[in-house]
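Only one protein chain is missing; all other protein chains are in place.
Chain naming follows the written order as A, B and C, and within any one chain the residues start at number 1.
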C-alpha cells in the first residue's frame, strides 16, 4: 500500500486502485507495458489530478490489500483482476460489499467483470463472449449528459483490444454510457452504471493486460471522471439498517 | 413434495410453492390460520386456476425441498421464509440462482426479503424498517399497465398487517407495481419487479404469518398474476454462457 | 382500410399497420420491392399468424387512416413514415397518443423515429446519425429474456441497410433488446421498449424503403413478437384520469 497526495488536505477524495498484480510478475509482455503494475499506471495519472488522494492495493499484500482501515478511508475503489479471482477471500468480498452499500464507489475494470465482488453486487453470472485477436474497438458515447463522458469526443478508438461481446449477463444498468463496436463484428455495453445501497458502481470494459490501454489518455480520463462521479454525495444521516420502529401516527385498527 | 394438477397435460406452467414451514409447527396462532402450512393455502388456490400445475416444497424435506429435479421442472417458484433463513444451505441457493438465470421465475413473499436467495439476486442488504402493530395497510396500484395488477381495483386494503417501511435497500426495480400506505405513518414499495439473466423476479410484501393474508382473494390473485407473468417467454436458444468466439468479420488491424 | 382475418372470432388481437405509403408510389425502386406498399408486406405475413386480426391504414385515406373508430378497435399499431411526417395532422397525433395512454401498443419502425407521434411520446428530439451506403448491419440480441426475441438466433444479419448511429436522443429505455453493429463503424440501440400510460412502445430500426427488409422472415418474426408483446394485458379498471377524491381515512390535522 502506498499513498500519494497530501493527507493533511481536508476533503480530498480518497481513491484506492486495487490490482490483482499477477500478470505483471509472470508475463514478460505485460511487464514491459506495466513494469510497476497496471495499478501504478492508473495511480500515476490520477494522483496528478486536482483534489484526489490516491493509494494502491494489491492481492498479495496483507489482508489482500483491503483491510478495514483501508476501506474505511476509501471513497472510491477500482478493481482489476483476472487469473486470481478465486483467491480473493469471501470475507474480503463481504467487507467490500458492506462498504459499497455504505456509500463507497466501485469501478470494475475489464476482466473484473468475473470478480467475486462484481458478481456479488450484480446477482447475475456476468458472463460474456470474448476473443483475443488484437482487433480494433470503438467506444461510442451514447449518453453525453453523463459526467463520465465529460471532455471526450464522440468515441474513443483503441487499435488493439480483446473483444468482449453481448449478451453480457448483467442487470439492466441505470445508464449505459458507452457501447463498443468491434472489428470482428460484435457489440458490447462497455460502460454501464448501477447504484447499490448508497454506493455507485461503474463497469468499464477496456483494459486487456497485453495492450497499453491504461497509458491511453482518454481511457485515463474516463477513469478520472468515473472516480469523481462515484464519490458519495448523498445523505449520510439516513441509514439503510434494519430497525424496529415506533409508529408516527396513532394506530386504531 | 406433493404434486397437484395433471402432469400429462403438456405445456402447463409448473409452479412450486416453497415454504420454510416452521412457524406453523411451533406457533399455535399461526397453526390455527394455516393448519397445513401457508404453502397449502397458496397451492390450494393456485392449483384450481387454469393451466397451472402446482407443487409444494418445504425446508425440512430432503435437499430442503429443492432438488435438481424439482428445480428443473419448475417454471416459477415462490419463496416464504423467516426464522430459518440461515439454515438454507449455500449449495441450494447456488442451485436456485442458476435456475433463475436460466429463466425460472422467482416470487419472494414478505419476510423472504431477508432470505439468502433474495439477497443473492439483489446484491444489496435488502434491509427495511418494520413494526408489528396489527395496523392497516393499503397497497396502491401505481402501474395499471402491468399484468400483475390485472383484475384488481385501485388498491388492496388489509385490516391488520406487519408494517414494512422505507428505505428498502434494493436495486432500482424495473417497475414498482404497488406502494403501500401504513396506518402508523410509513410507506413501502410493496410490489417490485426485476430481471436477472433470463429470469423474472417479483417481490410482494404482504404475508405476515399471524394474519390470514394468504386467504385473502385479492392477495391470491396477485400471486396468480405474478406466477403467470414470471413464466419464461423469451429466447431459449440464445445462451448467456461465457464463450470464446470466432470473428464474424475479417480482422485487419 | 382493409381487414383480413375473421372478425367474428372473439378476442383476436386487432393489429393495424399504418404506412405513409408515398415512396412506393413515387419511387420505381421502392415499388419493385413493395408493389402494394410496405404495409401489405407486413400485413400479409402477420395476417397468417394465429390469433391476429390485421388491417392496414395509410396517410392518404380519410382521416389519414386513423379515425376514432379504427383506433378504438386497434390493440396494436405499427407506424412507418418518412417524407410526410409533417403532413400528419396534430389532431391525429393527439388521438393516437390518447389511445396509447389508454393501452394501445405502438411499434415505431425505422424512419418513424422522426414521426410526430414518436417525438410526442418520447419528449426528446429522437435525432440520430445516419448514412445511406448499403452497408451490412448485424442486430445482436442483448436481452434474451424478452419475448420480442423469441425464436431468434444470437443475431439478425442484414446484408444492406441504411446506417442509424448513436447518440440516439431517446429517454432511457425500459429495456434495450437489440444493439446493431454497422460495417462502417457505428453502433445503434436498434430495438428499445418503453411504457407510457397503459401503453407499451417498441422502436425497431430496420426498414429502409430501398431494401427488402420487410420480406426478411426474421424481421417479420420480430414484428410479430412485438405485436403480441405490446397488446394490453394490464388492469382495465384502474384509470389514469385526473380526479378529485374523498379521503379514505379521517383527517384530523
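Going forward, a residue touches a chain if its C-beta (ideal position, glycine included) is under 8 Å from a C-beta of that chain, and two chains touch if they have at least 3 such contacts.
Keep in mind that what you see is a predicted model, and the values were worked out from it rather than measured.
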| item | value |
| --- | --- |
| Contact partner of the left-out chain, one of C:82, C:196 or C:215 | C:196 |
| Sole residue of C:104, C:121, C:192 or C:213 that reaches the chain not shown, by the stated touch rule | C:121 |
| Touching residues on chain C - with respect to the absent chain | 97, 101, 114, 120-125, 127-131, 133-136, 159-160, 163, 165, 167, 169, 171-172, 174, 183-186, 194-197, 238, 240-249, 251-253 |
| Residue numbers in chain B that touch the chain omitted from display | 138, 140-144, 165-168, 172, 175-176, 179-182, 185-187, 189 |
| In chain A, positions touching the absent partner | 103, 138, 141, 143-147, 149-154, 174-175, 183, 195, 197-200, 232-235, 237-240, 248-249 |
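The definition used in the following text is that only the chains that are shown with their structure count from here on.
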| item | value |
| --- | --- |
| Same vs different contact residues, chain B with chain C, by half of numbers used | same |
| Centre-to-centre distance between chain C and chain B (centres being mean Cα positions), rounded to whole Å | 33 |
| Shared interface positions of chain A, touching two or more other chains | 165, 167, 172, 185-186 |
